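Left out: one protein chain. Kept in place: all the others.
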Amino acid sequence: MRVNFTVNGRPQEADDVWEGESLLYVLRERLGLPGSKNACEQGECGSCTVRLDGVPVCSCLVAAGQAQGREVVTVEGLADFAKQRACGTGSCGGTSLDEAKRWEADGTDSQTGEGTELAPIQQAFIDAGAVQCGFCTPGLLVAADEMLERNPNPTDADIREALSGNLCRCTGYEKIMDAVRLAAARQSEGV
Amino acid sequence: MAANGAPTKITQGSQTKGGIGESTLRPDGTLKVTGEFAYSSDMWHEDMLWGQILRSTVAHAEIVSIDTGEALAMPGVYAVMTYDDLPTDVRNYGLEIQDTPVLAHGKVRHHGEPVAIVAADHPETARRAAAKIKVEYRELPVITDEASATAPDAILVHENRDDHHIGHVPHPNIVHRQPIVRGNADEAAKRADVIVKGEYYFGMQDQAFLGPESGLAVPAEDGGVDLYIATQWLHSDLRQIAPVLGLPEDKVRMTLSGVGGAFGGREDLSMQIHACLLALRTGKPVKIVYNRFESFFGHVHRHPAKLHYEHGATKDGKLTHMKCRIVLDGGAYASASPAVVGNASSLSVGPYVIDDVDIEAIALYSNNPPCGAMRGFGAVQACFAYEAQMDKLAKKLGMDPVEFRQLNAMEQGTIMPTGQPVDSPAPVAELLRRVKAMPMPPERQWESSEGADVRQLPGGLSNTTHGEGVVRGVGYAVGIKNVGFSEGFDDYSTAKVRMEVINGEPVATVHTAMAEVGQGGVTVHAQIARTELGVTQVTIHPADTQVGSAGSTSASRQTYVTGGAVKNACELVREKVLEIGRRKFGSYHPAWATAELLLEGGKVVTDGGEVLSDLVDVLGDEAVEVEEEWRHRPTEAFDLRTGQGNGHVQYSFAAHRAVVEVDTELGLVKVIELACAQDVGKALNPLSVIGQIQGGTIQGMGIAVMEEIVVDPRTAKVRNPSFTDYLLPTILDTPTIPVDVLELADEHAPYGLRGIGEAPTLSSTPAVLAAIRNATGLALDRTPVRPEHLTGTA
């Protein structure tokens, strides 16, 4: 079957989709968006978390056909998504001439992504040491970003509850807690 | 044509400073948070096929027949292969003993053993085809424990063993046996005022790395194959893969893809050979990705163990002797069992001084799932048991459990049961002191003005208690782990370092085959290059088999050994650079010949700080490159009869204090805090060090309270191969983990560092168990503890 939906603001079309395929499979194998991860395919680990019409869901539990006509945001689109949200709340201006020039001069380092514009939660994960193997990271970022959108000043218990659907095997979660606290603090300082 | 998602070089550039000792951020961090980092399951190739493995549905059986006809006839199926289709006479592989069939031949020895492989144009086609392969089994009785393995009429799991252990094991269903005898335990026991005995059981733990086994094999025009793979040790894989394919090693070109965690579970091969076989057979790229169900069958687990311990002590609290017998279940294939036996026996005494010991460790062959490497490797099981014994002894003597441990703590100069002196700092008593001195977490943190916050109580969101039945307990434990490969293994690594000027800036490139599995080796390599070569810009070349072996990312060894190799190669590069400098500029300044010269800030400087030249000017158009192997001090095998020998390179120590709250009526546990103190020698990257300690701590907590692969003792079949029933700690199960890092340099190691990854996994489990015992007053001789064990309803 054919499935059409929007991913990270762009219309996408997948052809010859087997009816039993998940949204996760279509994103990863048909649309070239492997950022959402395939760790358990049973809704237990959260590595495949995406936003479906704004709501965080496990994309492994969404049949591809159910995504028809819907809007999906994946980790690949998180930075843009966060930027647009910030613009929506009036906390960003247009690109200044200076910024445009710097962009020209630096560009993105294609090898490390240095210079890539990140969502605040992405930067916080790097800064706090919340990334080790990184396989849980995309799902955690999508879930944490959405929590901070709803609840800008979470308590530790709030953070733990919101992220309780995302397993991490490397970090013991302490640095993930640090990262979310850091992102929340930066957000409230307007940094 | 290159595969999509092929690993790219990572350059950490001018925005990132950071030599050793700094908390430099990961060079792959940005790629990992944007979803661009290419893991092995992300590989994609135009025209690629999907591989699928058909696995045995029974644990022990003769294969009467296999019929692949119907599967082969399916549209979209390109190949179906069984044992008979293997291209050469090399049809087994294995880390130390090549006893593992690439595909089952005549017999299957465990539940989920690969029997046939399929390549098709869609994963669903491949699955349907695999389901159409008809395998007829004639079931055999299963061997599931020591009694059934060594019974007089026991079926041999492996007939015709010819490996190098068969000569010294008491039964062919025993892989390896290592006794250690020192002093006279029976005599010493006579001095004991108290004797404590215990039988302990340690459950089967899964590494449960999140990135499933996966990879892409691309057939090459020269008849070889390019394999993009997640592994812990490229060259070990290569040595096992190439002979099965009938290819010389240089025609099997392996590149490390992104690795989604490992923890020992990627030390053995999984789908590597299968993908290559199908690619070579079909002439098309083949991708294989396990799902979580298959992953539970696709890698070895941590050995479950039965441990019998006897300790004695005088009434003033000095240990007199220890006797122990450790039975590890290795499952159907040897994997790393012999080395696990060596660790379990040689570290069975723990970080304590006991002169008179009688130790025996064995690993069984059985029809249970194969077991091998997992973080802590043999030392974990022993630590769980000896720490339980320490608490029992302290209680019997009426002593404080920490003081009792401190009284018997090993220190630098202590002689191990193997006769090996501990020749670097061993601050066991100090770690215990530190962890005990940390402030206690406040009581009843779950109480708030709005009532009980269930998220902070045992049972969590499930709303099982609002404080009823909740009792706090505190427990302590300390452990000892060896670092690096032991027992005479030639444990080396290789680093290729290149220095040149690019765009007017000196740049170092570090190329090793080290598997970055998340531990942060790439961060540390760049830090070492900056420190040794005085550059800011460092490029980390993708890990592959175009450079010499780095050894395994295991045994807490990579920062030590590959870090050591990078340091060594950098030093050689530095010498060459200085040679060039002397040649070019030596006549301009006498210091070139007389002073100690360093590379700092892109310049050649004297140890007095005088700048002699810019590196850019020294190098000009020249590139300096060195590839060199580096070894730590050699070790010796343990004597097969007495266990004596200088078997280990270095030891690593951590101590934990666990604070738990137990709902004693429902048997539910909430770990409130796991405080850790660890000696790391030198923290090359403090942020990463703490991350390793916290991660290791929680893996230890998992096996204390929830993780266990449950095998049916009647059928030897795995009962819970999924994340629904094999439970990993969530962020709501996880306590705060304050860490106190001690840095006492080991003069034998690069920068004085100590391998750190495993030690925290050891002591965390017994500390949690001790805390639960403290809360409940129960004896608790098995881990994990389940609610039924705490409520008398097992």
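Going by the order they are written in, the chains are A and B; count residues from 1 in each one.
The rule we apply is simple: contacts are C-beta pairs under 8 Å (C-beta built on N, C-alpha and C of every residue); 3 or more make two chains touch, one makes a residue touch a chain.
Following the convention adopted for this analysis, contacts and distances are computed from a predicted model.
You can't see one chain of this complex, but its UniProt record names it "FAD binding domain-containing protein", from the set "Rod shape-determining protein MreD", "FAD binding domain-containing protein", "ABC transporter integral membrane protein" or "Multiple sugar transport system permease protein".
Shown as candidates are B:H105, B:R127 or B:R433; the residue that touches the absent chain is B:R127. One of A:A39, A:L118, A:A162 or A:A179 touches the chain omitted from the figure, and that residue is A:A162. Residue B:H466 is the one among B:R433, B:H466, B:K576 or B:R631 that touches the chain not shown. By the touch definition given at the top, chain A reaches the unshown chain through residues 1, 18-20, 22, 41-44, 46, 49, 52, 55-58, 60-63, 65-66, 68, 143, 160-162, 164-166.
By the touch criterion stated above, the residues of chain B touching the omitted chain are 127, 131, 291, 293, 455, 458-466, 468-469, 665-668, 670, 705-706, 710, 719-720, 722, 724-725, 727, 729-733, 786-788, 791, 793-794.
In this text, only the chains that are shown with their structure count from here on.
The centroid of the Cα atoms in chain A and the matching centroid in chain B are 30 Å apart. Across the complex, chain B is touched by residues 18, 20-21, 28-29, 32-42, 44-45, 47, 74-76, 78-79, 109-114, 116, 118, 122-123, 125-127, 129, 131-138, 141, 157, 159-161, 163-177 of chain A. Within the complex, the chain B residues that touch chain A are 4-5, 8-13, 15-16, 23, 25-39, 41-42, 44, 122, 124, 207-212, 258-263, 289, 291-292, 453, 455-456, 461, 517-520, 539, 687-688, 690-691, 694-699, 722-724, 728, 730-732, 734, 736-737.
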